[in-house]
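Let me begin by handing over the structure; questions about it come next.
Of the protein chains in this complex, one is absent; all others appear in place.
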Amino acid sequence: MWTDGPLCYGGDYNPEQWPAQVWSEDVALMRQAGVNLVTVGVFAWSRLEPAPGRYTFDWLDQVLDLLHGGGVRVALATPTASPPPWFSLAHPGALPVTADGIRLHHGSRDTYCAATPAYRDAALRITTALADRYAHHPALAGWHVHNEYGTTCHCEHTARAFRRWLTTRHGDLAALNDAWVTSFWSQHYSDWAQISTPRATQYLPNPGHLLDFRRFWSDTLLAAYTEQRDLLRAANPALTITTNYVLGDWVPVDHARWATEVDLVAVDHYPSAVDGGAEEQTALAADLARGWARHAAHRRPGSPPAGGAAAWLLMESAPNQIHTAGRMHTKEPGRMLRHSLAHVARGSHGAMFFQWRAPVGGAERFHSALVPHAGPDSRVFRETVALGAALRQLSEVRGSVEAAVALVVDAASGWALRHPGLPSALPDYHDELAAAHRALWRSGYACDTLTPGDPVDGYRLLVLPALYLIDDDAAEWLRGYVDGGGHLLVTYLSGVADEHARVRLGGYPGALRELLGAYAEEFHPLDAADQVRLDDGGTGRIWAETLRLTGADTVVSYTGGVLDAMPAVTRHRVGAGTAWYVSTRLDDTSYRRLLDTAARAAGVTTVCPDAPEGVEAVRRRDGAASWLFLLNHTDHEQRVPASGVDLLTATPIERAVTLAPGGVAVLREHKG
Amino acid sequence: MWTDGPLCYGGDYNPEQWPAQVWSEDVALMRQAGVNLVTVGVFAWSRLEPAPGRYTFDWLDQVLDLLHGGGVRVALATPTASPPPWFSLAHPGALPVTADGIRLHHGSRDTYCAATPAYRDAALRITTALADRYAHHPALAGWHVHNEYGTTCHCEHTARAFRRWLTTRHGDLAALNDAWVTSFWSQHYSDWAQISTPRATQYLPNPGHLLDFRRFWSDTLLAAYTEQRDLLRAANPALTITTNYVLGDWVPVDHARWATEVDLVAVDHYPSAVDGGAEEQTALAADLARGWARHAAHRRPGSPPAGGAAAWLLMESAPNQIHTAGRMHTKEPGRMLRHSLAHVARGSHGAMFFQWRAPVGGAERFHSALVPHAGPDSRVFRETVALGAALRQLSEVRGSVEAAVALVVDAASGWALRHPGLPSALPDYHDELAAAHRALWRSGYACDTLTPGDPVDGYRLLVLPALYLIDDDAAEWLRGYVDGGGHLLVTYLSGVADEHARVRLGGYPGALRELLGAYAEEFHPLDAADQVRLDDGGTGRIWAETLRLTGADTVVSYTGGVLDAMPAVTRHRVGAGTAWYVSTRLDDTSYRRLLDTAARAAGVTTVCPDAPEGVEAVRRRDGAASWLFLLNHTDHEQRVPASGVDLLTATPIERAVTLAPGGVAVLREHKG
Partner (left out) sequence: MWTDGPLCYGGDYNPEQWPAQVWSEDVALMRQAGVNLVTVGVFAWSRLEPAPGRYTFDWLDQVLDLLHGGGVRVALATPTASPPPWFSLAHPGALPVTADGIRLHHGSRDTYCAATPAYRDAALRITTALADRYAHHPALAGWHVHNEYGTTCHCEHTARAFRRWLTTRHGDLAALNDAWVTSFWSQHYSDWAQISTPRATQYLPNPGHLLDFRRFWSDTLLAAYTEQRDLLRAANPALTITTNYVLGDWVPVDHARWATEVDLVAVDHYPSAVDGGAEEQTALAADLARGWARHAAHRRPGSPPAGGAAAWLLMESAPNQIHTAGRMHTKEPGRMLRHSLAHVARGSHGAMFFQWRAPVGGAERFHSALVPHAGPDSRVFRETVALGAALRQLSEVRGSVEAAVALVVDAASGWALRHPGLPSALPDYHDELAAAHRALWRSGYACDTLTPGDPVDGYRLLVLPALYLIDDDAAEWLRGYVDGGGHLLVTYLSGVADEHARVRLGGYPGALRELLGAYAEEFHPLDAADQVRLDDGGTGRIWAETLRLTGADTVVSYTGGVLDAMPAVTRHRVGAGTAWYVSTRLDDTSYRRLLDTAARAAGVTTVCPDAPEGVEAVRRRDGAASWLFLLNHTDHEQRVPASGVDLLTATPIERAVTLAPGGVAVLREHKG
């Protein structure tokens, strides 16, 4: 397992973009930078198999030997994310089709439908050829299957596969009709053949139909992964096999479910915010990745890998750019290192990048790289070398993050909240999740993420931001947690619907009404420009509700308007625990204050109470040993009371560590 | 006729969405609320005919019997607005096609093309089956054909039907080429087969082509209606038959023309504005509905129905929500009643809603309902019960609204003003109409709406907002009205074109140049951010013109800019009458002032001169009897000088009535 050795450092290496004479320089520069792992061949299909069944492996032989000679391990990719032009010409029916019925063409990447047999067959053939030749190559650390599974399709192959999947899920049409509430708008299906994918239609689509299509497609992509994995596993059971997740609320993949099928959760992270937002997004992405790894570890038989149950890997990030809307923001000096260590602080077993060397052409010619267009005599490459050194200095770090707070997260709730016909188009699942996470992050709480049903031992506070779909098992899981003394904070739009996105009747949130001791009789979606005032001086946006109490106390009330003096935030003591409900989207300050109150009430403390605002503190612990990561996100020097040894400078710290603007320290803490 | 009995109260009832045990509770709650009419089965096709030619009527038998037993009358729907999945699978060629040529799929509602024979045949078969079984069921008050005719199509069936329609309209190709001015851009048609629907094309389309397609499609939908109507009429001539209009400027239906084919004008009204705009939209929608009913009554042989010549019915509205852009606004307490009575004040014979009970699923699961998700123990259901009581208290109200002012309205002008290639994209027909109506409404004038050619007896002031298309007959009709002493106020963009959207030469508005004693030599479309100043302190937006006077006087002039000191508003005395022309879009205050001036000059008075700002007053009169509706749209108490008996409280009013914030009074006025 990649997490058994030193921290991974490297990224995508695409030698096929360069003449052979560059390869030696590449390996020399990699050694200079301390690169120890590269993903090779992600988009090399047309180079590896220039014509159907004709393989050209000599160049790859040479590259792997060179890398091996240079001490660089290889995650060999299956190149199936980008079939060659000959494939598309031979199999036009395997090109993807949009919801409008428009067939996309070759000319980019990912121009295939993952449900089409011709594609799946071709993908397995090239995978087999690679496995046959390289499964025991000494350079190989493992397999990097495909790349960023995430495209979708509406072709006839997909429709047929969808129907097959539906028969498995629902058993019979009566169950499907019931789950989808096809009694609305005369949509009762009397034959499986009547069901298509949710293609463009006249007006609003059916929510159950949409939701099952997302689930089906996640499973379809997963099947495309697992059949490659099984084949590669059979070729050499000793190798790590995974695929790199692409994050984003548009991705039709249930990452938690997939986590149980990969040997290592590997994520690509590209923040979209430029200022502090990039750091918040980094922390959330890393906490999600660790949560998926932990979720899988609980479900996987056998002992955890040496890197820890929740080890994961940042598989791709951009060395020197933040891809924000409409432009690429160049990272400030030192930010590459700070972002990388923020991931390591949260459990990533290293830092990997896309890509090694900036290409002269292709669609992503301006995507940043460790070796930029300007060459190695550049700030970027000097920071590349410095990051390699820093990661080597952190080689002792192990264990996972300590957290007593967790966010409960569910991909399907995010999908369901994107459906048309909700009372408002403003609520955004990812935004709700980010708001809760940001409030905790700014206060300095360590935070895990859970999938409903995960073990809750050790957590003092669970937060449910807009967990729209709650099935009976999840409701019972939450009830048990609170009964057992847990603290739970639920926000609006949670528990409104069951697993089929059917509204639970009798007052929202139907699934949690009793637990909360309160229910909403009416929603009051707000205009984007509006806010409601609260009696503690705070404000709410996006949403409000007419709450009726059945046991809960009012913590905060609305003030003014039609909801004047009615409860906005409630608290209900149940068994040994407490259940909070928040019926509006609190402003950031109020949200932070409320979560701080709830956390303190639950007995939770922050990681580093003395850290000044703007300094992020994360602790990894392995038994008695612990390491404190301190990241200064401000542009001025900061002093943080702490003691231990700063691994990056190998300096003992007695009372406090001084962080340069944008600087980082990683302290091995004194035991006991 | 539904308008013969008590005020209608109820809405869409969809028992097929619920298990049978809910039906009895439904009827009990309906009785509690005073519901007396429900539309059943609008979207029940797949339940009624689960397979081609196989009918399952037992559940509907049971529902109708239950309703009949509960004293609730039924408007039985033909379910043809949503064909079942089996239909779409069997007839993929009947699925609608967009202007881009994209065929839409099943998965929503209205996924059919109304010009396709397979669809029309299937629609008539289910209609026949329903007529055979239920035409004499005692529960039946009448038929609710289809639902909200309004979708369009560009398939080959449609193209063929379009060509047939064109041969009838134009007779020969020479006439069509002349009407469409196909000499421009080499579009001369030499064979009918060359004409397609206005599909996506390279650049700007032909205005005549677009306009005739809209007319054709309105007629096509109407034919789909009338063939159902004729079949149902034959089954039982005693029943009322209608269909519910969907309002909106996108709707390809000429509602005035349709009015002559329905037994009762029935409209669905969903305002889109939240604040005072909802009340303005309500008043305009109701005045339009009454205008269509009146238009039809003048053209229909025989005596008017007992409910009055211009009786109509609000067939759908939302109990508790205003569907505004991006969110559903929850109505404030009391607003459901106030909106409902605003419709009754303007002639609606009751208030109907979509829908009875909020469903657990389907696309519109969050559409508000009389029985909400929270159940009957809720504000909404309590207001439902209160509204039922109020409507019973108003059972004596009859007659129509008294109005001496009328807006002249024409669907085709609205269509033509949406064509590309106009001097500006800013003018919006519905907005022009609403601005004129709002100015009158705010001043308290009762206002009818007319279709060109309608009788004008009794009207002192006609207002023409942007009546772009004026044919020779309409021009003559207006000339006669003014000659006979009428007052006419015309706004810019009226009369620019003939019935084929061909510009009338010699200065705008070609159709009315002589009547106005002025013409525009040039248009001056304004930027969205700009305005022109006027010498009375007002401003204009959107549009201005270089006017040349040929008999008219200048009332208001432009000041500053290229139009400095040139006329903006003119007045022309013609025969016994007066014709005003307004060459810009006046700000709301100026518009209101100008219309007030014009109305006073015409001898028109407001409904209730003493009503304070924010209190709407509407009078219905039937012979000597009259009822004064007073609606307080403000959030504070209002006192209105009046006398009579407040029917809602059964209280005699001597000098003045006090209206609670948002409150309503309906006074039976003392005769004489």
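All chains are identified by letter, namely A and B, in their written order; residue positions are counted from 1 within each chain.
Here is the rule we go by: contacts are C-beta pairs under 8 Å (C-beta built on N, C-alpha and C of every residue); 3 or more make two chains touch, one makes a residue touch a chain.
Small disclaimer: the values here were computed from a predicted structure and weren't measured.
Visitor: Pick out which of B:Gln17, B:Asn206 or B:Ser494 touches the chain that's been left out of the picture.
Guide: If we include the chain that is not displayed, B:Asn206 is the one touching it.
Visitor: Looking at B:Gly5, B:Gly93, B:Pro198 or B:Gly614, which residue reaches the missing chain?
Guide: Touching the chain that is not displayed is residue B:Pro198.
Visitor: Among A:Gly34, A:Pro83 or A:Pro207, which residue is in contact with the omitted chain in the full complex?
Guide: Final answer for the missing-chain contact: A:Pro83.
Visitor: With the full complex in mind, choose from A:Gly53, A:Gly107, A:Pro301 or A:Pro609 the residue touching the hidden chain.
Guide: A:Gly107
Visitor: Under the stated touch rule, tell me which residues of subunit A contact the chain that is not displayed.
Guide: Spelled out for subunit A, the touching residues are 14, 16-17, 43-47, 50-51, 79, 82-86, 88-89, 96, 102-111, 151, 274, 320, 324, 326-330, 332-333, 358-366, 372-375, 378-380.
Visitor: Name every residue on subunit B in touch with the hidden partner chain.
Guide: So the residues of subunit B touching the missing chain come out as 100-102, 180-191, 193-196, 198-209, 420-426, 500-508, 519-528, 546, 562.
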